[in-house]
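A protein chain is absent from this complex, but the other protein chains hold their places.
Chain naming follows the written order as A and B, and within any one chain the residues start at number 1.
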Amino acid sequence: MKTVLEMRNISKFYYGNQVLKNVSISVGEGEILGLVGENGAGKSTLMNILFGMPVIHSTGGFEGEIIFEGQKVDIDSPSKAMELGIGMVHQEFMLLPGFTVTENIKLNREITRPNLLSKMLGTKGKRLETLDIPAMRRDARQALDTIKMHSIDEMEYVASLPVAHKQFVEIAREIDKRTLKLLVLDEPTAVLTESEAENLLNIIRLLSEKGISIIFISHRLHEILEVAHRIVILRDGQVVAEGRKEEFTVYQIAEKMVGRKIENVQLPPRKKEISENNVIMSIKHLKVHMPGEEVKDFSIDIREGEILGIGGLAGQGKLGIANGIFGLYPAEGDVTYMGKSYQLNSPMYALKSGIVYVSEDRRGVGLLLDESVEMNIVATAITAFGMFTKKFLGFTVYDRKAIRQHAENLIKELDIRCKGPTQPVRRLSGGNQQKVCLARAFTLNPKLLFVSEPTRGIDVGAKKLVLDYLVKLNREHGITIVLTSSELAELKSICDRIAIVAEGKLAAVLPPTAPDVEFGLAMAGELKEVKVNG
Amino acid sequence: MEKNVKNRIKLILLNNIVPITFFVLTLGAVIAAKIPPLFLISEVVRRLSRNTFLVLALIIPVVAGLGLNFAIVLGAMAAQAALFFVVDWNITGVKGVLLSMIIASLLSIFLGWLVGLTLNRAKGREMITSMILGFFANGVYQLIFLFFIGSLIPFSKTDMLLPQGVGLRNTVDLYGTVAGALNDILVVNIKFINIFIIPLLFVVGLCLFITFLLKTKLGQDFKAVGQDMHIARTAGIDVDKTRIIAVIYSTVLAAIGQVIYLQDIGTINTYNSHEQIGLFSIAALLVGGASVRKASIWNAIIGVILFHTLFVVAPSAGNRLFGQPQIGEFFREFMAYAVIAFALAMHGWRARKARH
Partner (left out) sequence: MGETMDIKSLVTQIFRKVDIPILVIILFLLSLFVLAAFTTISIPGLISDSLVRIGMNGVLVLAMLPTIRAGIGPNFGLPVGIIGGLLGMLIVMENQIMGPIGFFVAVVISIGFNLIFGWIYAWLLDKVRGQEMMVETYVGYSIVAFMSIMWLVLPFRNPEMVWAIGGVGLRYTLTLQGYFDKVLNNFLRFRIFGDLYFPTGLILFFALMCFIVYLFFKTRAGLSIDLVGQNEMYAISSGIKPRAARRNAVILSTVLAGIGIIVYAQSYGFVQLYQAPLFMTFPAVASILIGGASIRRATITNVVMGTVIFQTLLTVALPVLSQVTRGDITEVMRLIVSNGMILYALTRAPKEAN
């Protein structure tokens, strides 16, 4: 089989963080390659490089080579990728709602006819040629019919199409490109129902039979196994396994996706043992509307004094839980806290109840980048509780001296590397910024602390410090901690129990000592299946 | 079934609330003013042939996602500059008009390019930037015509200069040179109403051109960029260049429109004629039902009719209702500003709703 695409030794850094390490993949003509991996494993970055997306070049480019149809190519823009015959159906739809299906399918590739004015202007007049709508309609119709979408009206406006149809229009657009040789589908079934997904898989097979190569990215492992010819598994920016589909089972894939070497760390003992009767927060049927991390029906009892881990694949809802409880995103459900009914959708209520949240979005939610270290630590304490204030001429203003003192204490305790309490937080390294976030949380005297992705984008040394600090808060101050993370290793290292979230619901609660494969399957929503099948 | 019809009527009313409100208001003012209908009609017809071209020039930037182009003022200034020189060189009649249109257009291509560059640097804030750009350009215009003409830039007709010898006079008379040059070519008279055919032909021509343009590849690119710059860019469209082209078209058309406008008026208020033109043209377009994101030829035509009808009757209505014609004048200014404020508020409200 002829090799259509080869990506050799691709490496990419994002702000000092290596997200791809020497990744090499290849795809043959008409072959369907399944690309699997957790979030942060590098799949989307690899595809962005292939498609020449601007974000790659504005963050320092990449190393390695791309060889397309035997020739080394330099893909520096989406146009270049399209010229070569590479098409991409992105996760977010690239459709213009005010245009018809036809206009979207033919976007920037419209068929035109010359007219008087364009002829007068010669080569400069190309853009003034009239659109040939009937010809465009014919092409669009043909593309839609090729993927068996006879029910989609090519003159309908995209804004009024159901989500699944929008997905198919995206595909129609790509196959309308006659020169299409390789099509990348990034999580195309994420928004589809079972039957629509079936439809899609059939179309993928159809296209492959026509000789179009396909790179199919999905976290639905059974889909990958159904339709792919070969599979590549990425983990932490590296290829950890590849081979023909027949060589894999669902649980082998799951295991490879999450497996990691963990050092066996001895955790300090507790003053008071955790008991399942001592429940600090009981969550029943939580629904959170957080775009990209929808929680559909989540229930769990959080035990007082424990460190509870929440894990799962990206987009499955694990990040939505803490955000919903804390009130950053709209939530509904039945939650009791310390025996009393708990009010959702109010950050102030949460704070006043002793619940503190350290967000996964450090730069966006957790920090005031242009403010000093000390202000970042105390601002919430001042506005929510009036801490660190004094009276001056009848006004209640913040007390610079008290703030300075407190900040200096915490800088020492957490070993925050900075030039001083007045340095703008923007200048600090990721690890130290995270420590500032933790200092901010600690200042608020939490009883229940939600922390999400605390070690994302941080170097190994700082990672350990952060996790150690969380353990310290738990053991020495009795703070119950709910740790949400996509790194299974860190959940396993400090948590007492780990809850896995898949498809917006609780999939399993596992002890940290459970085998990796069970975690992988729970994340893929396959745990029960395998247990049934043995 | 009935609920559907009711909802549809509600939707139509809500979407067209501005023209409808304005129509009711104008009707009221017309009745209150007791102006002879023939006079009113002839005034409105005249303004249709005089002002519509300028309003049409606003459509392309709206389609391309740049919002209301407050910087058409630069096109108007280019037109005036061109006319000053044509008058100075004593080129009369149709020749004078055509020459000034050509000079103004060339100048406007350059100015439009500058405006486009600036707006590309202020994505998301195009309207306020174009507004301030207009004021800034006005400052430069005054600098040139108040201080450089006669000193750094030689001007032969010294009677056009201010008494100090430097700076252009406050009013420049076009009578004897190009005043009425287009109007007078062909006049049709129906029951004492004068219809100036040639400017109207210009208007019709522009309407046809815009319709044609929006059916071309360039027009399609405008629409794509106007809907979503990111998607357009990913599809390979040169977003920055397309926006600049849209602004250039708008500025050139504004320049031509201002020449048509001024040849009808007959005099140029050197330091004022261009200032209000942005305001009134935009208000007219909005009154006709356009919004910051959607504008059509019909919005322009209906808008000119409604807006200028009110314009004509307001002072008399003010006089008859309150005994002070001044109130009428302030009122029509208020209307212009309020209509724009309302359109901008609606735009902001819709944009905010879309985000949640």
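The criterion applied here is as follows: a residue touches a chain if its C-beta (ideal position, glycine included) is under 8 Å from a C-beta of that chain, and two chains touch if they have at least 3 such contacts.
Nothing here was measured: the structure is a model prediction, and the numbers come from that model.
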For the full complex, which residue in A:Phe168, A:Phe298 or A:Phe326 touches the chain that was left out?
A:Phe326
In the whole complex, not just what's shown, which of A:Gly28, A:Pro347 or A:Pro512 touches the removed chain?
A:Pro347
Touch with the missing chain holds, among A:Gln91, A:Thr389, A:Gln405 or A:Ser429, for A:Thr389
Of the residues listed, A:Phe99, A:Phe248 or A:Tyr398, which one is in contact with the missing chain?
A:Tyr398
Contacting the left-out chain in the complete assembly, out of B:Leu25, B:Ile41, B:Ile195 or B:Leu344:
B:Leu344
Where does chain A touch the missing chain, residue by residue?
326, 328, 347-348, 351-352, 357, 359, 361, 363-371, 379-380, 382-384, 386, 389, 392-393, 395-398
In the whole complex, what residues of chain B lie against the chain that is missing from view?
118, 121-122, 125, 127-129, 131-133, 135-136, 138-140, 142-143, 146-147, 162, 164-167, 322, 324, 326-327, 330-331, 333-334, 337-338, 340-341, 344-345, 347-349, 351-352, 355
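Please note the rule applied: only the chains that are shown with their structure count from here on.
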With chain centres defined as C-alpha means, what is the inter-centre distance between chain A and chain B in Å?
48
Under the definition above, what is the set of chain B residues touching chain A in their complex?
212-213, 215-218, 220-221, 223-224, 227-228, 231-237
Chain B partner contacts - residues on chain A that touch it in the complex:
53-54, 77-79, 82, 94-99, 103, 107-108, 110, 112, 115, 117-118, 126-131
